[in-house]
Structure formats: C-alpha cells, structure tokens
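Just one protein chain is left out here, and the rest sit where they should.
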C-alpha cells in the first residue's frame, strides 16, 4: 500500500472520529511542523485507527482512559472526549471511563479529566 | 449501603474479573497492609467496577490502556490482561488496545505492554 | 461501619483539612460526576485521612511532596498547600518540602511547585 | 562555604540517613560516573538534607511519598524506606505514607510501594 | 573549589545559555525560595552545564527532548527552546528534536512541545 492511500484513509478516519477538532490540530502545525501533522494522519489514523480487530468505541475508551491517566495532555484529551461522542459513546460512558482512572492513576487525574469533559460537554451542548 | 455489602459485592466482582490473580494480590497484603487490600476490594471493585453505565469489557479496555500508557505498573497490567480475557476480550482485542498506546504514550510503552501480554498469554495457553 | 458514617466522617475531615477549597472541588462535580465527589469524601477523607498511625501534618507533607513530584496536578497541589497550612505546617516547611523534590523529580517539578505555593501564599496572606 | 565542607557535611548526612545503602550507591558509580555520586552527596545530602526548617522524619515521609507516587524508582524507594527507619519512622508510619499514595497516584503505585516495603522490612527484620 | 566559584561559574553559564529567561526564573524565587534559585545556578549551571565532555548544543538537545517527553514542565521547556537557539541550534533542529519524541513519548507530548516552540519562535522572531 502506498503512502498516498495511508494519507487518504487516515484523513477520512480523522474526519469521522475527531471531526473539526482533528483538522484544527493539523492546521496548527502547517507553518512549523507540517510533517508531524502528516504523521498524525498517516500513522495515527491511517495505520492505527483504521485497523480492524477493535471497534472505534473501544478505541476511544482506550484513548480517553490513557490520556486521563497520563494527566499531561489536556488538549488531546478534550479532542478525544469529543471523538468519543462522535463514535457513539454517551456522556455517561465517558464520565465512567474517566472516573475509573481514580483507581489506577489517582483522584487528581480523574478530577482533571472530569474537568476537561465538563468543558467539552458545555461546548457541544 | 453499609461497608459489609461493599466488601461482599467487591469480593464477588474481584473474583469474577481478576480471578485467582486478584485474590493473590489481596493475600500478599495480609501481613503488612491488610487495609490496602480491603480498599482494593471495597473501592476498586465494590464501588467502581460494580457501577452500571459502562460494561466490563470496556472497563478492562480502559484499564489495560491506562496501565500500558503509564508504563510503571507491570504486575497490575498483567493482572488486568488476564482480567480482560476473563470478561470476554479476545487476545486480539487486547493486543490492539496495547498497540494503540504507541500513538499516545510512545512505542516503548506499547512494546513493554506487548511483552506483558506475551507472558500472560503464554501462562494461560 | 456503614457508608453514611464514612461519608460523615470524611466530610468532617475534608472541612478540617481542606477547608473551603475541598468543598469547592466537590461542588464542581455535582452536575457531572457527583459520585466521584462522594468517593473523594468517603475514600480519600473518610477512609485514608481518618486513619490513625500517621499525623495530619505528615500526611500533608506526603501529599505535597507527591503532587509536586508528579507535576501534572497543579489544582490539587494548590488545594493541599492550603491544607498543609490548615493542619499546622508553616510556609517555611511547605517550601522545604517542595524544594526537596528537586532531588527526586528534578528542578522543573520543584520550580513549578514553588510557583503554586507562591500563588497560594499570596491568596491567603 | 567551600565544596570540601559540602562534601564532608553531605557524607555525614548520607551515613546518618541512608546508612550502608547510601554508600553502596556511591560505590556503584565509582568506575562509570563518580561525579554523579559526588553530586548525590554534595547536593542531595550536603545541600538539601542538611537544611534546617524541616525535620528529617518529615523529609523521609516526603521522599517515600514522592518515590512511591512516581513509581519508576524502586531501588531508590527501598533505600529511602530503610532511611525512614533510620531516622525514626516506624514501619507503621511508612506503610501509612505509602498507602495514602493510592489516593494521589492510584492503587498500582501504592501496591508496588508496599511490595518494596515488604522486601525492606524482611531484610531488616 | 569553593561555593563562590561554583556560583560565579554557574551565573556566567546561565547568562550564556538561558539569557534573560534564566535570570527571570531566579528573580521569581527571590522572595519565597531564594536558595532554590541558588541551587539552579550552582548545581544546574555551575556543576552540570559547565562540565566538559558534551558540547552545549548536545546538552540542549538532551534537555529539550527530556522536557518534551516528560510533558509536565512547559515553562521550563520554553526556557530551553530559547536556550537551544542561544547555543546555536536552528529552529529546524529544535523542531526535529521535538518531533522525534512522538516515537518515545507519544504524539500528544510531541504536539504540545511543538506548540511551546511555536510560542517561543513567535516571541523571538
């Protein structure tokens, strides 16, 4: 498979999953590190999110959990909370996923994740 | 609800989800920090894993993703890879969840997660 | 012991230790994840901070040290710097605790911790 | 104050606090990075641990909490669990400090910290 | 070598490497933790950055990489992106260093690092 098709496939997946928020990330890189934007599309979305074997809802549960637990990537967490809604997770399921991180990464991580969700839910209400 | 019922409910959830591996963790705490084992059961399993609103398969996807991304809790990651199998995730879905962490936490986290999965799959084969 | 008494005991401990800042955290969760606020009270304060065996001053030294070292939970660090003052730590002792983290988590963690302390001390002056 | 006195003061503090375990760390660096060992003594112990303003027991509570929460420095955590015993913390206080980290860094960090403490307590029994 | 000379040597190195941004960090500590500022100068710059055996360009590549990967120290990352320019790294080399972190610490770390670089390059343009 050539690189063009990875890019095209990734671009479709990005639009489907992240919507406008994903494209905004790519656009913000255009004048400083455009290839990093290309890699997000090609590797992140063309390679990984396009894989069979795990449904998109589970993929977003995994990403929301990981970014909440890591606790150092709030902008990306917000993009993926939106993405979770886009692929069919309910607000309730997203809140449960974030709350569960209290067990594994501690309450501050969960509290800050909920704060991010509150911002996203407010914007998309 | 009183504490006894949280404990009883947590104990059932622990047995269902983590199987023997979960009880082994509790047992290892008995002589040094038994209350920490009690909190794992009461809060982790009696409170969090017993909540409605997110199915157990999604909960284990979230935990496997978070522990892989954090990269500093291999024993617990192995317990939850087993737990994922117990609640119905396929080996294939677990591998996909771990691989996806390469995007969010880097390749070393994903590689070390796969190494943990390989050990678990070998033991349970 | 039933859950009501854990909640009541936790609420008293929260008020004693964190003061208004703790209640503000709980309030901010009311419309999105009220059970997370309940767990903060029940588990964090009703179970852990209410335990005998370690005095409250030492508990806040431990928390300030941990949150400074983790470096990804500034709101919670500020709450616990206030809590440290509430339970009898001096500004000087809090500064020493944060400075010591330069040895274990590096200078950026210590510098950002001191910046959080400066904000809290300014607000409470 | 000249560097010699920082080194001498640090060496005394290291011996008092870490005992043989501290010197073993310094010795292990002698053939590859002796200056790193010197910095541990001069900065870590000659500068930081020798400061007035926070008692040694509190300093070890802070260090044990931070290393437990970070979760990626087990050898150093074990050295400082021993150091905690050396400066007068009881096993019980050390266990409480580590358990409390479940709230801030999650249960895996606390469980792995307890496992380190169990090894140290077993060796020093 | 006495402490005065460490301080003087560190002060020169700080001015050469970090420029005004470094001094601003020291100044911000003057009223709350002046000794932490002194340790930044003495240990960070007088001891470490003044060592032979690794050129300053490589030292700044190392620091920019580490702070990008850790993802919890944006103010310090910005100081060291400026420092990288001061010691002769091109904007292009700094962008490459940050992008490479996508492999080791994940895309969010790299994206947030690029965002910090964009701010610094805009200020220094």
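Per-chain numbering from 1; labels A, B, C, D and E assigned in written order.
Definition applied: a contact is a pair of C-beta atoms (placed from the backbone, for glycine too) under 8 Å apart; a residue touches a chain by one contact, two chains touch by 3 or more.
Bear in mind the structure is a predicted one, so any value in this text is a computation, not a measurement.
Summary of contacts with the chain left out: across D:72, D:90 or D:124, the touching residue is D:72. Residues touching the missing chain, restricted to chain C, are 69, 101-109 (touch as defined at the top).
Although one chain is not displayed, chain D still touches it through residues 25, 28-29, 32-33, 35-36, 39-40, 44, 67, 70-73, 75-76.
By the touch criterion stated above, the residues of chain A touching the omitted chain are 1-3, 6, 35, 39, 43, 47, 51.
Note that in this section only the chains that are shown with their structure count from here on.
Equivalent interface to A-C within the set B-C, A-D or B-D: B-D (over half of contact pairs identical by residue number). As a whole-number value, the distance joining the C-alpha centres of chain C and chain E reads 30 Å. Measuring from the averaged C-alpha position of chain D to that of chain E gives a distance of 27 Å.
Touching of two or more other chains is recorded for residues 35, 39, 43-44, 51, 67, 69-70, 73, 76, 101-105 of chain B.
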